[in-house]
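Every protein chain of the complex appears in place save one, which is left out.
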Amino acid sequence: MAVTDDVVLVDQHCHGVLVTDVTAEEFAAGLTEADTAGRPDRWRSMLGLAVRRWCAPVLDLPAHATPAEYLARRNDLGWREVTRRLLRAAGVGHWFVDTGYATDTSPTELADLGGGTGHEVLRVEQVLEDTTAGSATELLDRVGAALRASAAVAFKSVVGYRGGLGLPARRPSERDTRQAAERWLRGGTRLTDPVLHAWLVHEAATVGAETGRALQFHTGFGDADLHLHRADPLALTDFLRARRDVDVVLLHCWPYHRGAAYLAHVFDTVSVDLGLMVPFAGARTGAVIAETLELAPFESVRYSSDGNLLPEIHHLGAVLWRHHLGRLLDEWIGDGVLTAADAERLAHDVGGGNALRSAPHLLGDLDDQR
Amino acid sequence: MAVTDDVVLVDQHCHGVLVTDVTAEEFAAGLTEADTAGRPDRWRSMLGLAVRRWCAPVLDLPAHATPAEYLARRNDLGWREVTRRLLRAAGVGHWFVDTGYATDTSPTELADLGGGTGHEVLRVEQVLEDTTAGSATELLDRVGAALRASAAVAFKSVVGYRGGLGLPARRPSERDTRQAAERWLRGGTRLTDPVLHAWLVHEAATVGAETGRALQFHTGFGDADLHLHRADPLALTDFLRARRDVDVVLLHCWPYHRGAAYLAHVFDTVSVDLGLMVPFAGARTGAVIAETLELAPFESVRYSSDGNLLPEIHHLGAVLWRHHLGRLLDEWIGDGVLTAADAERLAHDVGGGNALRSAPHLLGDLDDQR
Partner (left out) sequence: MAVTDDVVLVDQHCHGVLVTDVTAEEFAAGLTEADTAGRPDRWRSMLGLAVRRWCAPVLDLPAHATPAEYLARRNDLGWREVTRRLLRAAGVGHWFVDTGYATDTSPTELADLGGGTGHEVLRVEQVLEDTTAGSATELLDRVGAALRASAAVAFKSVVGYRGGLGLPARRPSERDTRQAAERWLRGGTRLTDPVLHAWLVHEAATVGAETGRALQFHTGFGDADLHLHRADPLALTDFLRARRDVDVVLLHCWPYHRGAAYLAHVFDTVSVDLGLMVPFAGARTGAVIAETLELAPFESVRYSSDGNLLPEIHHLGAVLWRHHLGRLLDEWIGDGVLTAADAERLAHDVGGGNALRSAPHLLGDLDDQR
């Protein structure tokens, strides 16, 4: 019985799941951020091992079932039953769902399958890319209005994938922004203009600050489109120093999680998220969390799974977090590093309390779970 | 009984302590490098846990006393008694005190409180900023003379906080230096000119080489003013390759401690310091030390606490180093990695011997403690 066992999680950054059965190739593609899934064998990785160990029993198979056995059983049960089992066993009370990727299920549909409540995380690049306007002024106004009007629980930017995280401390000038918007209106489809992107992120920060919503950034580990260096969260330093009005969440972070922890240490508005690495690093989850905790205040660390497409990822995020953080905390209790009460509080805060504190309208749930 | 238990430490980089009782807010501010100390709760961190675990018993409280209990007892005893207890229990024979920050106590006053002997570490930027002169030539001469005349045990540069560690391999030309000095005399108050800064560091290196004093650099983890990337010790590579005449100590280093260990491996004049992270990482101290030892020669690693303002930091540097390095070495002895005699020698060298070797006039003390 670890102190993490009964924490009702807030999965503060995830995506929807596929609503069909999958082939072996499609499943393998879900186990990697690569855009290919032939060689190397994706089951032969920390994540693949974790699926066999932790997910197989949820489908009534023995732990460490073979990939072939797993996939056969998965299709016997059918995607809906598999998804229900895996998501429900994750023990999640709130799903914060980035609706910009893996959109077969809406936040509500994900929660219908998995229990708990679904909330949208709005990808700000998509807001701009989806907005039509007759003039630059209209475009900028409409984007700002869309952000303000959104019911999203948080905003998210993928600028780390585009121009990189080296955002300016200040919002670009009105004139530069208008010119960039005009260029965009003459034929943009994918936001890559650094001026317009900087304006958008500053605008989202402003709206976030006004409306009590955090701004999440993709940082660190991601797919083959990324230049990992440009996604180092430290590149955000000037932006973070200037924008202390808004809560910022650094997603994923690995292998820059220690630098992210430094940012969370020196800027009280910054939080570090554990998602993506928690499921992908498998049995190494505890080591990555421990490195993050070296410097990050415990109130500035947040659980998520970054689960997408395969409900196995959502599930593994939760069970690996419970198992490995639980084990780390048990060791620390045994060594006299902290008390059981301290450990319990840490687990509840990282597991959900910290995320709920920047989504105040959900705070009732936090009290319920205590 | 670990091999680290009876090492008389050389705290080769620390600062003075406050000489007043502190409020809860002031204490919390001392537990962080952030410039704010409200939210998140600074007690809820590896460092905060370590205060409750290790410092509370020194004040006659049970381990893991609450923050409120700790602060109440601290003020009951009064700052002087608390400071005496915490510093003396650290078991430090020599304090190398950077007199450029947290200056309520001089090196001698710190040693009066904590036992052992105090020595000044001279911050070279402060020397220049405090020098008045009628001409560029006079300024440069006076700075050089002040460095030469100083009784400091070592020099320290904070260029990592200003222009960054990318110092040129060569001293700027006389003409460029004179022009930079003239600009400075027309109204500088905080040294940020890269030419004048490069001259200053090269001058300090030259004086250090001539007089047998090491040159310490702030690298890695520090406060919210920092751009951590620019404080990566690897940026010093060209400078270190060119200036093999002077002993250089890379302070703090985290999260770049492995890169710092590489520099200590390839340049025999370079040492890696463990300070700041040893107290801040709390129970993770052993992991950080182990990563540093992967590549750094054992004769090129130095203990310090970077203690400042709160004597708790000085104390925790020592007890965490003893506990966690002691444990690591015990594990290694148990696994046959090294002998008990090897472990003892490593502990004595890192704990003080290595620092004393670049302060030859103190070496008598090293022999005493063996």
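Just so it is clear, A and B label the chains in written order, and each chain counts residues from 1 on its own.
In this section, contacts are C-beta pairs under 8 Å (C-beta built on N, C-alpha and C of every residue); 3 or more make two chains touch, one makes a residue touch a chain.
Not measured: the values here are computed from a predicted model.
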Of A:95, A:199, A:221 or A:321, the one touching the omitted chain in the full complex: A:221
Among B:219, B:237, B:285 or B:304, residue touching the chain not depicted: B:237
Which of A:111, A:281 or A:301 contacts the chain that the document leaves out: A:281
Residue numbers in subunit A that touch the chain omitted from display: 32-36, 38-42, 44-46, 49, 53, 63-64, 221, 223-224, 226-229, 254-255, 277, 280-284, 287-288
Subunit B residues that touch the omitted chain in the full complex: 232, 234-235, 237-238, 241, 258-259, 262, 265-268, 290-291, 293-300, 332, 335-339, 342, 345-346, 349
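Operating definition for what follows: only the chains that are shown with their structure count from here on.
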Whole-Å gap between the CA centroids of subunit A and subunit B: 37
